[in-house]
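Here's a structure for you.
As you look at this complex, bear in mind that one protein chain is not there, while each of the others sits in place.
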Amino acid sequence: MPKISLNMITQRSIEEGAAMEKGKTNPDYFDACSICEMHPDDMKKAGIWKNTNVLVTSECGSVIVKAITATQYVPPGLAHIRQGVWANQVVPPRTQSTGTPQYSGFPVTIEPAPDEKLKTALQLVQGSVGLWKGGQ
Amino acid sequence: MPKLIKGVGCPYCGSSCDDIEVLVSDDETRILEVHNACIIGTNLFHHANDPTRPRLPRQRQPDGSVKEIPYEEAIDYFAKTLLAAKKPLIYGFGSTNCEGMSAVGRIAEKAGAVLDNCATICHGPSFLAMFDNGYPSCTLGEAKNRADVVVFWGCNPMHAHPRHTSRYSIFPRGYFTQKGQMQRTVLCVDPRETDTAKLADHHLMLDQSHDYELFDAFRTVLRGFDIPEVVAGIPREKIKEAAEIMKKAKFCMIFFGMGCTHTDGRNHNIDAAISLTRDLNEHTKCSIMAMRGHYNIAGPGQVWSWQFGFPYCIDLTKGSHAHMNPGETSSIDLAMRDEVDCFVNVGTDAGAHFPIQAVQHLKKHPWITVDPNFCMASEIADLHIPVRIAGVDEPGVVYRMDNVPIQFRAVIKGLPGVPSDEELFDMVYERMCELTNTAPIWLAAKEDRKYPQNPAVI
Amino acid sequence: MATVTLKPTKVPELMFEGYSITPDAFAGKTAAQIAALPGHEGKIQVTIGDFFEVSGNGGETAADTDIVIAGDCSRVKYIGSKMTAGTVTVNGNADMYVGGWMKGGKIHIKGNMDSFCGIQMQGGELICDGDAKNHVGCAYRGDWRGMKGGTIRIKGSAGNDIGTFMLGGTIIIEKDAFIHVSTHAEGGTVIIKGDVEGRVGGQMVKGDMYVLGKIKFMMPGFQKVDTVEKEVDGVTMKLDHYIGDLGERHGKSKGQVVYANLYLKAAA
Partner (left out) sequence: MAEIIVKGGFIIDPTRKIDGDVGDVAIKDGKIVDKVSSSAKVIDAKGKVVMAGGVDVHSHVAGPKVNVGRLFRPEDKLLSGFCRSGMAQKNGYRMESGFSVPSTFKTGYDYARMGYGFVMEAAMPPIHSPHVHEEIHDTPIIDEAALPVFGNNWFVMDYLKKGEVENTGAYIAWLLKATKGFGIKVVNPGGTAAWGWGLNCLTLDDPVPYFEVTPREIITGLMQANEYLGLPHSMHVHQNDLGNPGNYQLTLDSLKLTETVKPKNKFGREQVMHSTHLQFHSYGGTGWGDFESKAKEVMDYVNKNKAITVDTGNVTLDETTTMTADGPFEHHLNGLNHLKWCNVDVEMETAAGVVPYVYDPNIKVCDIQWAIGLELALYAKDMNRIFITTDHPNAGPFTRYPRVIKWLMSRKAREDLLSSFKHKDKVIAATTLHQLERELTLFEIAQMTRSGPAKCLGMSNIYGGLAPGMSADVAVIDLNYKNMPGDPEQIEKAFQRAACFIKSGEVVVKDGEVVSNGHKKTVWVNVKMPENPQVTRDITQSFTKDYTVDIINYQVRDYLAPHPYVIDVDVEA
């Protein structure tokens, strides 16, 4: 499988904010945040088709998200997952002794995972602490 | 007859718009219409109508399920858990009024806790920079009335603060800026071409995580020295042109955001921005402001500074004095180093917004969530205590991103039996005092209701 | 000379704040008295004896007291902080604030150190055989008076913020460093024998830096002025001399503007 190494940033968007205020289990929140924005050239390099799922892996974990062409332009080499549950599966907790994690500017690899399923917010968070009961 | 309430404050982002109009039902229990707010604020007000909003505390059972329990039981558990822990961490306060933040100070002192707020994962580095280099800033009205050059550095108000540009920074017509946007030059520094960058007259699309070098390049140019041909991916000429625009401004306003605080160097990016602001004040008038995320996230910084001398990451375990050193006493570091043994999440969602590894560490110990709604932090908590929503069914003082206090009102009646943050914390405090056989310390001025026999004035 | 040996007996559940582990606190005390010296684990006041087996009595003064910790202190903070004389040796790792606010004496950590070691150090010697995390020899938050004197030698690598707000003394990192070296410094010397990612000497007013490896991203405010021959940690070599940070304010001495100096090992 081809893979691409990119620099990841995770920040706010109005779609995320608007959906979050409806509740984090709302489908809008799922749609707004379980995506990864990339430059089309990078997608091509990694053999990723628009609107298919990819596996994003950082030094501290991985997550399945849907790759889309950027809603706000990102240059080649940079990737963006909107702030939220999916992004935080891969955000390194290292703080450079300032208290603030590395939410932006950390290396990830991204590879196609068209057959993998996206997880819901609850599944990811409850699953990570051994509380997830649903979905089996 | 439905009632239209004007001048309502919006409890979402740091813009803390207080020109919202809300139409509420005759019996003041439902929000019918929201005017003037952005899409996010509108959703927030409407979400308060959600009939499934929790009305009772919910405790996790040994089998993983949750059960509703009475408030008395929840308060007792809360108090006992705090007292039993060697070092509890009380974190959050992104969506709480200052009354709640003040009340929690009393608990934290009593519990020997670490008190931290969302700034720790957000604008905490801005505090660090402020400690080191100061903060030449102003209120948002100054930007509105005077600024003819506006710089957005590593922030994206079009998404994160949707009405910021129309109320304060780009479009409004102010006292000396009668022509609004026509009179303003807008610069945007961002590695992405965000919707804010699209609005700007000049977009400096820098290499991600090289803000510090770019700030230094601006400063070097301003002092008349030459710089390399390309700095942080920006050609020298473009840097010189932007520096000249700032220098020639009548009033230059720099707004910065997570693009500076979440990347390499953290506080130093802002530190350099502050140095640039100081330098520009040799040539013109220049101000800088952090784009604070929540409507009252400046609040804990204020309240806890006057109570303990520090805005965040306050370690009260010693009982005799407060200690602060982000990197050590900050929530994420405490979690990752397994330095706390109880976690209280108030008015925020650490479950969703902490890196997942930090959540896993914290989850090794009791986890209490205080929040009006269901969220990730409530769904993994051992105890979830619902409270009223500040700015919706609970009034209170909030501090806007420029530290201007705004007295928010309640627009609807609270759910019956559901306390405010302040009431809940006061009850927990009283319970802690009962359990430890000590007299509660109420400052008379704050706690009017605690002193029914208070002698009248002189 | 008296040697006090602390043998770890228990790993603290949270961190043990061992602010009493200094020759100054141990001096004039018996092993039993030392074991009773206070520390904190969270809000609980504990004693050194709760986590260590103490053998040997302290010397008459701090200068006569050597402390040897025979084991790992990965969860012990403040070792040797504020000490004025004597020695502390740790046969393992140490947590934060090793040698913080230290005025004299010597600390030797044989493993790695966490962050904030040598914070606002004024004198003495701090040696670490392994790596140090961040904020080596920096200032406390908000203080413009960083490290004033003494020597810190890290035989491994260090993270970010080395010598922030430094005013004097010497920091030597024998391997690599990450970002922010001598930021805001107004004196002192930092030597990095390996590579640095970048942000070397930003906002620096005065002082010296030596980098013998490569700097990946140079600060735009530094300019090369000449090539010089200088001794660096006992070895003489040819170095490219840069001055800066030209974006920052600088004082004058005898009519001449005094810049901070960066010496980069010249290409052979």
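Note that the chains are named A, B and C in the order they appear, and that numbering of residues resets to 1 at the start of each chain.
Following the convention adopted for this analysis, a contact is a pair of C-beta atoms (placed from the backbone, for glycine too) under 8 Å apart; a residue touches a chain by one contact, two chains touch by 3 or more.
Bear in mind that the values here come from a model prediction, so they are computed numbers and not experimental data.
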{"item": "Which displayed chains the unshown chain touches", "value": "B, C"}
{"item": "Option touching the unshown chain, where B:N43, B:Q59, B:T81 or B:N133 are the choices", "value": "B:N133"}
{"item": "Full-complex contact with the absent chain, from B:K144, B:R219, B:H294 or B:R431", "value": "B:K144"}
{"item": "Touch criterion as defined above, residue of B:L276, B:A322 or B:V392 at the omitted chain", "value": "B:A322"}
{"item": "Residue ranges of chain B at the interface with the undisplayed chain", "value": "6-7, 9, 18-19, 98, 102, 106, 109-110, 127, 130-142, 144-146, 167-168, 174-176, 250-251, 278, 281, 284-285, 287, 301-303, 305-311, 316, 318-324, 397, 399, 403-409, 438-439, 441-446, 448, 451, 454-455, 457-458"}
{"item": "Residue numbers in chain C that touch the chain omitted from display", "value": "140-144, 249"}
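We adopt the following convention: only the chains that are shown with their structure count from here on.
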{"item": "For chain A paired with chain B, centre-to-centre distance based on mean C-alpha positions, whole Å", "value": "24"}
{"item": "Shared interface positions of chain A, touching two or more other chains", "value": "96-97"}
{"item": "Residues of chain C whose C-beta touches two or more other chains", "value": "115-116, 134-135, 160"}
{"item": "Contact set on chain B toward chain C in their complex", "value": "85-87, 111-112, 128, 131-132, 210, 212-213, 216-220, 222-223, 225-228, 231, 264-265, 268, 271-272, 275, 279, 317-319, 324-328, 337-341"}
{"item": "In the complex, chain A residues that touch chain C", "value": "96-97"}
{"item": "Complex contacts: residues of chain C adjacent to chain B", "value": "13-15, 40-44, 96, 115-116, 134-135, 140-142, 144, 160, 165, 179-180, 183-184, 198-199, 202-203, 217-221, 223, 245-248"}
